[in-house]
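Take a look at the structure below.
For this view, one protein chain was removed and the others were kept in their places.
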Amino acid sequence: MTGATSMDVSRRALLGGLAAGLAASGVRAAPSTPRHGGSIRVASIATSTADTLDPAKGNNSTDYMRHYMLYSGLTQYDGQLRGRPGLAERMETRDNVNWSIRLRRGVHFHNGKPLSAEDVVWSLMRHRDPKTGSKVANIAEQFAGARATGPLDLQVRLTGPNPELPAILAGSHFVIIENGRRDFSTANGTGPYICRAFAPGIRTVVTRNPNYWKPGRPYLDRIELIGISDEISRVNALLSGDVQMINAVSPGSVKRVRASAAHQLMETPSGIYTDLIMRADNPVTSNPDFILAMKYLTDRELIKRALFRGYATIGNDQPIPPFHPMYNSNIPQRPFDPERARFHLRKAGLQNVRLPIYVSQAANASVDMGSILQEHAAQIGLKLAVNRVPGDGYWATHWMKHPLTYGNNNARATADLTFTLNYQSQAAMNTTGWHNPRFDRLLAEARASTDIARRKAIFGELQWLVHEYCGVSIPAFITLLDGYDRRLKGLFPIPLGGFMGYTFAEYVWWDA
Amino acid sequence: MLHAARRLPLSGKIGLAIVLFWLMVALIGPFIAPYTPGAFVSEEVFAGSSGKFWFGSDFLGRDVLSRLLVGARFTVGLSVLAATLACATGTGLALTAAVGPRWVDELLSRAMDTMISIPGKVFALVMVAAFGSSLMLLTLIVAITYVPGNFRIARSLAVGLARLDYVEVARARGEGRLHLALVEMLPNMIRPLFADIGLRFVFIVLLLSGLSFLGLGLQPPDADLGSLVRENVSGLGEGALAVLVPALAIASLTVSVNLLIDAATQGKAR
Partner (left out) sequence: MSGSASAQRPTWIAPLRLIAARIGAALLTLLLVSMVIFAISGLLPGDAAQEALGQGATAGQIAALRHEMGLDQPGPVRYVRWLGGIVKGDPGTSIVANQPVSKIISERLPNTLRLAALTSMVAVPLAFLIGVFSAIARGRRLDRALNVLTLSMVALPEFLVATLAVLLFAVKLRWLPSIALVPQEPTLGEFLRAYTMPVISLAVIVVAQMARMIRAAIIAELDRPYVEMARLKGVRPGRLIFRHVLPNAIGPIVNAMALSLSYLFGGAIIVETIFSYPGLASLMVNAVTSRDMPLLQACAMIFCATYLLLVLIADTVAILANPQLRKG
């Protein structure tokens, strides 16, 4: 390798393929020039007393949105999930282990304090302190150390090579707070909006930050963020004009939103999926033939048609979606084939067993997926008892704790993150508990490699290993649906999540 | 029986007919359902009425009629059981309190106050979170929720009665407490109590649907009438049969039960 690679260049080269895949839904030329002013109310899926101004504790889309309004990251996602320069002007590395970061000059926190390298060191390293209660502590474990080398310069050292660091740092948990800040009763960030009112479980009110480091931005004067957990009520609030933007429109409500002349729908194909988890530590669900039987028993077409009304991408029992640059298109699509499932079941000697299967509203669409699977299983002599359990406590008490459970996986910015967090045998969240030495070895190799073609080949093989051997059935990737008032302009999908990967606040303007 | 039914006013007869209809559905519904309630039989979701699917299809393309026929059994069975359980327990305890020693009354009243002051839906939420959702647990939760309410009504009636002269006379006669409670007092409480049972039945049906709104109802693919309404409520805007039919079923059930009870209790007065 010759010298340092600038992040901008290396990222574009790395994720270049994604640009083509998303061209259709990517950045569109703005139809009119942005204008200042306007005040909107946004309703997200949930609000509770757990709402927080501490980015490390962000727990759901409402939190992520709030944090992107108030804080900025070292990098920022664009429509192709590239980590664009944010507070970091440059990020350079020779070995993907030691990174030197140069900060943008003249950035100020909302309280007037100028941004310095110490703030960044604090913001990154606090995730490693258990007392912080960080949601991304497992990702932050790779931060071996960070130190300021000048007022605007710092060095970050990783525990092993990771070329994806710029994309990781664009996540909402890694946004930058003030050095030493532990009290989050109010927010002091460098973000596009300033916190005016914050009542957990009720509302967040923010107003335009006139000193934002991006000249001219943001455009709106004021945003009020609330949560409406009931989907029907959320759509009603949009259609009645009480809110101007909502996320998580259910496919069943699409017709209603489309029928309204004053509203529009944004589709964001995402890597988010709901998966059936067959634990490797149970004699039945670890049986390779049982695993294959369940995979063949998954009626992907029906799930896509009935549960998602077409707003989904068919999955192939591996976690990388087709529009991802690392997607392996050579793995044949697994069909719905009850006869084949019956064959594998018989081969495993497991006809007429009775198994509980845990579903919950906490895992999106799992209640209905479980019902569908149960129905088809009954027809080949396999008795599945669907146990619907409450959403609260689901992740702690049920998910991964029984032989058959459903789970949800968020879209990750990179294939590496997806595999590292959920499929590596040592991972704390290795959901199926499978252990595949070849998989682990290849993953480590991919990380160390800077050769893009090689990495893609390895990630392709990892997908095949999961597709064939891992006790996970991934029927579909969910297409996220946001509804908004037509007068709201400047939106484009960022495939990480709804509301432009939660970052809409600094991009949108009100055209009225 | 038949004689009594013939003497009912028209509203009572209508009520009786509908109640009998739903009891019948609860008994034989699952046997006459044209499809398995969980089967995905229609390509179209929220389809309208057709020869193949009389009440159309639901949000997943399942047959609404079949799900209704099976769902009615859960709603009717569970509600009847829970209402009976709640009122029998509540009234029994109330009579015990009214004729028993002072401390029993105090103890029961405190216990009931403690129970009733915890909101039903929150209680259900906690119990389901703690023990998981099952048919039996659901019946128990609902029954327990409505015991204290019935207790308060019944106790206030019974205490009123206990002070009346004829009860005092019976007491002076040396009648036992059991006799006082069952022979002297209970018959005079029956009418308001019946009104209470009727309304409590309605509230149980509605509490069940409220629980399904909060995601605490029956286990899928089973669904009571309230769950059917809830799971198809997104079709409300387009007037889907999948939501209208179970809603109508609930309405007809609750109204008819009360019409019947009203008529029956009034009939006795004449």
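Labels A and B are assigned to the chains in the order they are written; within every chain, residues are numbered from 1.
Everything below uses one rule, namely that a contact is a pair of C-beta atoms (placed from the backbone, for glycine too) under 8 Å apart; a residue touches a chain by one contact, two chains touch by 3 or more.
Quick caveat, the model's predicted, so the values are computed rather than measured.
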Contact with the hidden chain (one of A:49, A:330 or A:352): A:49
Among A:108, A:181, A:203 or A:222, residue touching the chain not depicted: A:203
Residue numbers in chain A that touch the chain omitted from display: 43, 48-51, 57, 59, 130-131, 133, 135-138, 184-185, 199-203, 226-230, 232-233, 236-237, 239-243, 390-393, 395-397, 399, 407-408, 421, 428-429
Residue numbers in chain B that touch the chain omitted from display: 11, 106, 109-111, 113-114, 116-122, 125-126, 129-131, 149, 152-153, 156-157, 159-160, 163, 191-192, 195-196, 199, 202-203, 206, 209-210, 213-214, 226, 229-230, 233, 236-237, 243, 247, 250-251, 254-255, 258-259, 262, 266, 269
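We adopt the following convention: only the chains that are shown with their structure count from here on.
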Parts of chain B lying in touch with chain A, wherever the complex brings them together: 36, 38-40, 43, 45, 59-61, 125, 128-129, 132-133, 215-216, 219-221, 233-238
Contact set on chain A toward chain B in their complex: 231-232, 250, 252-253, 255-256, 302, 305-307, 309, 359, 361, 367-368, 370-372, 374-375, 386-393
